[in-house]
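Input: one structure, supplied below.
Excluded from the complex is one protein chain; the other protein chains are retained at their positions.
Order of writing sets the chain letters: A, B and C. Residues in each chain are counted from 1.
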Amino acid sequence: MNTIGKILALTTFGESHGSAMGGILDGMPAGVAVDLDELQRFVDRRRTGQSAGSSTRDERDRVEVLSGIWQGKTLGTPIGFVVRNTDARSTDYDEIARCYRPNHADFTWDAKYGLRDPRGGGRASARETVARVVAGGIAVQALQRLGITISASVDAQSCVTPPADGDTLGGIIECTVKGVPAGLGEPVFGKLHAQLAAAMMSIPSVHGFEYGDGFDMAGKRGSEVMDLFVKRPDGSIGTSTNHSGGIQGGISNGEDIVMRIAFKPVPTLMQPVPTLYREGNPVVLHPRGRHDACVLPRALPIVESMAAIVILDNYLIRKTNVL
Amino acid sequence: MNTIGKILALTTFGESHGSAMGGILDGMPAGVAVDLDELQRFVDRRRTGQSAGSSTRDERDRVEVLSGIWQGKTLGTPIGFVVRNTDARSTDYDEIARCYRPNHADFTWDAKYGLRDPRGGGRASARETVARVVAGGIAVQALQRLGITISASVDAQSCVTPPADGDTLGGIIECTVKGVPAGLGEPVFGKLHAQLAAAMMSIPSVHGFEYGDGFDMAGKRGSEVMDLFVKRPDGSIGTSTNHSGGIQGGISNGEDIVMRIAFKPVPTLMQPVPTLYREGNPVVLHPRGRHDACVLPRALPIVESMAAIVILDNYLIRKTNVL
Amino acid sequence: MNTIGKILALTTFGESHGSAMGGILDGMPAGVAVDLDELQRFVDRRRTGQSAGSSTRDERDRVEVLSGIWQGKTLGTPIGFVVRNTDARSTDYDEIARCYRPNHADFTWDAKYGLRDPRGGGRASARETVARVVAGGIAVQALQRLGITISASVDAQSCVTPPADGDTLGGIIECTVKGVPAGLGEPVFGKLHAQLAAAMMSIPSVHGFEYGDGFDMAGKRGSEVMDLFVKRPDGSIGTSTNHSGGIQGGISNGEDIVMRIAFKPVPTLMQPVPTLYREGNPVVLHPRGRHDACVLPRALPIVESMAAIVILDNYLIRKTNVL
Partner (left out) sequence: MNTIGKILALTTFGESHGSAMGGILDGMPAGVAVDLDELQRFVDRRRTGQSAGSSTRDERDRVEVLSGIWQGKTLGTPIGFVVRNTDARSTDYDEIARCYRPNHADFTWDAKYGLRDPRGGGRASARETVARVVAGGIAVQALQRLGITISASVDAQSCVTPPADGDTLGGIIECTVKGVPAGLGEPVFGKLHAQLAAAMMSIPSVHGFEYGDGFDMAGKRGSEVMDLFVKRPDGSIGTSTNHSGGIQGGISNGEDIVMRIAFKPVPTLMQPVPTLYREGNPVVLHPRGRHDACVLPRALPIVESMAAIVILDNYLIRKTNVL
């Protein structure tokens, strides 16, 4: 339920205003050098206060690795880690416990579990993603040793106009993975892009995923999107264009893997919002917490982390394709 | 690898021109009435020859259920089934074995496995999906007994212009699931829309997935896409709009689940196509097989099947949320 | 539920008197030569009529491989297969549908599923194991190519005295795996012997499992069971004794893997047996079917199959231990 990956498997835990967020990254190969300072810097990219539109809460996300790495190298054992929750002002959330915020998960969690931790959104908070970034940062370092690099960026037209009157913005993140060898991905249900889609769609607020030419493909003729094969100077075979986004038949073809992820606007407005109490009576909600107006800059390392976990997992699985 | 689902798990097998396609649907609850004639009609919707742009191969996909259903009811045991491959003209594919068709999986399968069955595309053929439709048709019947219905349709602007000169078309399929109770889906990695995305992206030729307002969300303000809560006449709580597409925080909220799936144009053109032999030498390929110009009408039951499998699986998992 | 294995995963289906038994062996590496005649001979070892105490039903278990093997080699795709059920005399089982046979699964299946297929015991029949042997036979051939061999034998004191008056016997099977390299197995929950135990205990009628000195270990001093290390002529490190049964800390150490599996006596006596109808009224059951008095000779290829599947799966997983 709270696990992603088959051989490289990340399981996470944590409520926004509980003691700590954390996780276990299992299946990391042994003997991989991990630089913990570099890992901390990767996680810091996700922090608040990094850009104009983001929340002022100082989360101080100090990563504490509890196992699985010794003398700078992975042991092959599960990597347990925690990030303590600090500076959480739970008193802000007293009223939220009694009503349902629109476009949040309050109502659906009650429907599913019958109860919820309302403090800071509990586990439905995007704070949950800090554990993904810790694990992702480790996977990123392992991939670098294989010559595989991942880079996400905010689409040029996203998050540019500052929202007025406490309103919020959505946007699109583009992510490119370079250096992936041909042959990764499982060709039926586990297509590489299907796994990437699931990983990206699991990030809070994501409403759409496409790879290669994506939705534009739907309006094109077959002859317009044909990636013709070419022989490279080194004798290898590649394609002259990349409409396919680096994946054909669910398996990587050695070209750059390119994908785009659509985020809905932040659901918490700094405006009065009409809604209902749990019992169905109306109420106007005056949000008082600290929230981002546009989450996309903070989401970049999250997107890169999810990509890294999927790619590394498939890199390992591919080793089992031959005896 | 060839399995999808956690409690309700479908595993499939089969190469396009091998003996048979088939699968095992495990985890179906016991005592569910299954009408095998209705199932055959559901599978027939996927057959060739159903619309103007589709292939003339008569696949005669007769479903043979081998286990798990007795006296018209499920036993709780795995449902094994096969669909024989008939009328396959493997001689058409001799040259294909030696070269890589653009936008197909020939190159990537070779890269992954070192060998492949070239006859009819082997397991990379969309014929693979017949097993999904058999299992999906069973899941659809079970969901109907729960008041949950699924309906997919081709977007109005897709596949309308007939392609000329052997070219092909892509398009968009919309799928709506009605009657899903609130509370389905796992809120972190197993978000309901993440599972649906993975399922849909695993269908051959799919390049994009969105739910609710999807990619349009990216250009909107938070105030524009707010689904305000309303109290229904029966006392239940719903939303007045459905920008969220029936899922909030990864969990169904009781509204219609709405999603859109983008298909690339069929990769096999009825035109000469320049490409390379496995060794890198150039060749012009003159396709002689039988192929669809637009697959969307045939893909409708496939989309419905994947939705049914995901929804029913999550319906079952939800039963474990309370002691 | 009906699946075993992580990378190499076998899923089976089939009721004793349904159309067919079968399964899907997924995750087999590509390019492995499989001799189908040799496979049929392996499966034939499990047939009835092979020894004095066994049933006279001629099962004619002809293996039909439907996918995944082409031109004598595995494709890396799932291997689907069926074995048709023939010569089943379902009329023998009319009364059994209404009552619970002692030491059978009739009562517990009703308790779990609310209904069952009573013909020949349905899926609770040991006929289910034919699918294991098909998959196991393929795994055995792959292991042979790696120099790993598996051999099971009936313990010298088992099944020797012929049972009188329609009574039945249990016994012990010993199984040895030679040539397993050091390093297979997952050291915590997935200990190699834990996986082997689960696999063997899943065979019908098995009531106990031990490896190495097993239960005898419980009465020994530490100094008595110490496997001291020795340097082999080729420079490698081995042990001078093998109390540990080839596994230490859950991981293979390169010595022979040795285990013993205890089978209960066949539960179907050829004697009148008092029992209850489903409603609780008493009845004396006069069995008329065809059953073995001692199943151990037929169980040998089943034990070897389960061992082969576990060992090969762990062989593949081990490849992922390094980057």
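Note that contacts are C-beta pairs under 8 Å (C-beta built on N, C-alpha and C of every residue); 3 or more make two chains touch, one makes a residue touch a chain.
In this text, all values refer to a predicted model and were calculated from it rather than measured experimentally.
Listed residues C:Gly31, C:Gly179 or C:Pro267: the one in touch with the omitted chain is C:Pro267.
Per the touch definition above, the residue from C:Arg62, C:Lys112 or C:His286 contacting the chain not shown is C:Lys112. In the full complex, chain B contacts the hidden chain through residues 6-7, 27, 29-32, 76, 142, 145-146, 316-317, 319-323. Against the chain not shown here, chain C presents residues 1-4, 12, 100, 102-105, 107-109, 111-114, 123-124, 128, 155, 157-158, 163, 167-172, 181-191, 193-195, 197-199, 201-202, 204, 207-215, 217-231, 235, 237, 239, 243-245, 247-254, 262-269, 271, 273-276, 280, 318, 321-322. Not every partner is drawn; the one left out touches chain A at residues 1-3, 9, 11-15, 18-24, 26-27, 30-31, 64-68, 70, 73, 75-80, 82, 112-117, 122-123.
In the analysis below, only the chains that are shown with their structure count from here on.
Set against the Cα centre of chain A, the chain with the most distant centre is C.
At the interface between chain A and chain C, two copies of one sequence, more than half of the residue numbers in use appear on both sides, so the contact is built from largely the same positions. The mean-CA centres of chain A and chain B are about 25 angstrom from one another, to the nearest whole unit.
Note: centroid distance chain B to chain C, computed from Cα atoms, is 35 Å. Averaging C-alpha coordinates per chain places the centre of chain A 43 Å away from that of chain C. With touch defined as above, residues shared between interfaces to two or more other chains in chain B number as follows: 1-3, 12, 112-114, 123.
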